[in-house]
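Below: one structure, written as structure tokens.
One protein chain is absent from this view; the other protein chains keep their places.
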């Protein structure tokens, strides 16, 4: 099974599976302890300058926006990020906090390319972009989640993606197929927003799960924010709904409307005007700064942020939610 | 990434991922067609002599027993089986239908070793046993489910398991770790029992899922039996509960108490006397044959089987079910 | 009967919608592909099974999704799972079509959505592959939908992000990409293209039909490489009044795209 090709992209985070096992043995309690804290406490406790961090799902959909804004508020910098992101990473880049990217897609979807990304990369503020496809980055986290140093895949092959990634191409010893080997991705910190969790971190998600299951299992520290905190008995009644078990979780942040201006399936819709405000503001560095001043630096935390958005508007978003029909 | 060790066990089913892709392209409809049929029709349509077949979960737990009994009734023979099994494979072996095994565990759990397995293997009726751990065989199906020719694992290493399997040991090109490579397992036929499904095969399972998700995605033909047939609108209301999507499914068999004498979580408990009857009967070949005569050859199908067990007893098993409390 | 008053984008969407095949599975990317898919389900492909990479399959598309993860992508859906589940479903051979966009395309249908200029010091940083590379690698057939001009139709893409025919016949298989997968069409603001991929073919892009009011010469002048031009080049049907009505009133009433 010789190596036919090796990407020249930087291995931003080494796939040290043995180290990850040892971390999980020594740093993650198996006890059911109360992990509730607020955004300010969780970000300052577990996010640090230069850490490798990821968010899930992304800015307009079930994204830990209250945590993402608090990270900006605390100015955690030199971040190395695995980047599938829409609004949340835009905010970090606009605040000048991102140094390196394992990038898959950072854009504004219906509204096109991200000017925050363009400015950060084209100015050289972001020093490194290692390229991956959406499936590849998810499979890299899945490798870590499975506890193996790599996973084979049939994406990336034949393109410049391989060259600018840190993947390898080998011949499968069973079938002789050429396959891409994706190195396990171990995150220092992951932040994920869920529908409900108990105080220990046993969490449930409704609707699509994106890559929450994989990312939660691929991180050394996991902060979850949740729309609702429920008694553990509710979890025990439906153990088959637990997508993130407590032992993966380091902090549980109660954050109603934590995904705003993004949506939360079956709970509230996305806030188009606020999303469009970012799209317009972020066309210039000055506009982006004004948005950050208004929605992040200008408010002490998520409580004040919700006051800024205002209750009637939030109720309207609840009315506009996707319904189970 | 040189090969450090190769198992001498027979590759009972080759990991032809390209062939599997082509099969899925040409043999599996994307249309929502009505796939309902009874046990007799499903087994005769899709199970054939010499096919490679698997069952999920296993005899005493959410197992397609009505389909397993029908297979015996139709005498499908020379079966190549991936064997995690408790009662269902005992019946097949006692009926002399099994020729080769990718074996993980075949026993009677609390009641000890399987005499049906002992007789079939020690007599040479089963010609080949290739050894796997429970996780390894599940990961082999997961490889197929992922569409890749192999998955790495850290089980099997250093033991005789590698030698008597068809796995290989290689050095991971990223971390230098020695890892076991498990070849993708592609089943000709899989039979799985679920809690509910629509007529197209969109299926939901409650409680543990065993290896249902992996096996359903690793089979060229999939027969599911279900306790309940529900309207597709019920599926569309909870798309996040679909564990087996319709396009994987070839036949949907309505089989209330289809797991009897095994249990069905939240629906009915296991029927201990009938299980013990097999434990006792199967101690001798004659006893095993008597059991087959009584519960399989002696009844035309699942309807008659349920009459044999009798309604009051079935209601009692419903009372004894695990409850969501 | 047709309405002469329509935009190039509306025309492109209508032509793309006609490429959907009923009763098939198709990965739908953000933007124009979503409008085309919705129009297809209202016209020639009522049994289309839309697949959105972050987990939605089999949704009933009642409102235009603005994101591939939005709840509208699994509204009354058959599956709401995750990205691995659906990408692995594609890798297993279950996804028939992929409808994609890109910033650049070359004669072999290779797409670029990563950088304009040199990767490490780009003139323009684009969003990245997203699911594009996966869709172009794993789906059986892929269709690209593009604005048509010399900056986008280039001899060589600056960064080969999503595989088309790569360098020609057999190149995909030699690279290890799933056997039999291939690009089949390009729908642009000017025309419909396919590939010269028959026996002994060059595997390069070929003009299949021009849009109403567009000359073959215009297409050639707006293409940055030599396009194969057959003797007879038919003209695509213009959008019907009904297609335009559905687009404007039902599919994109808020005018995100049209």
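Which chain is which? They are A, B and C, in the order written, and residues in each are numbered from 1.
Heads up, the rule we're going with is that a contact is a pair of C-beta atoms (placed from the backbone, for glycine too) under 8 Å apart; a residue touches a chain by one contact, two chains touch by 3 or more.
No experiment lies behind these values; they were computed from the predicted model shown.
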| message | One chain isn't displayed here. Which of the visible ones does it touch? | response | A, B
| From the list B:1, B:98, B:148 or B:179, which touches the chain that is not on show? | B:179
| query | Among the options A:2, A:18, A:34 or A:49, which residue touches the chain absent from this view? | reply | A:18
| query | Touching the missing chain, which residues of subunit A? | reply | 18, 20-25, 28-32, 144-148, 202, 217, 232, 235-237, 239-240, 242, 245-247
| query | When the complex is taken as a whole, what residues of subunit B touch the one chain not shown? | reply | 57-58, 60-62, 83-84, 86, 103-107, 109-110, 113-114, 117-118, 121-122, 129, 131-136, 138-139, 142, 153-161, 164, 169, 177-180, 207-214, 263, 265-266, 269-270, 321-322, 325
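As a working rule, only the chains that are shown with their structure count from here on.
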| request: Without counting subunit A, go through the other chains and collect them into connected pieces. | output: one piece
| request: Quick one: name the chains whose C-beta contact count is the highest of any pair. | output: A-C
| remark: Min distance from chain CA centroid to global CA centroid: chain A
| request: Please compute the C-alpha centroid of subunit A, do the same for subunit C, then give the distance between them in whole Å. | output: 28
| At what distance in angstrom does the C-alpha mean of subunit C lie from that of subunit B? | 40
| field | Per-residue overlap in subunit A, given as positions that touch at least 2 other chains | value | 153-154, 177, 179, 207-209, 325
| said: Which positions in subunit C are in touch with at least two other chains? | reply: 56, 74, 76, 80-81, 84, 91, 138, 178
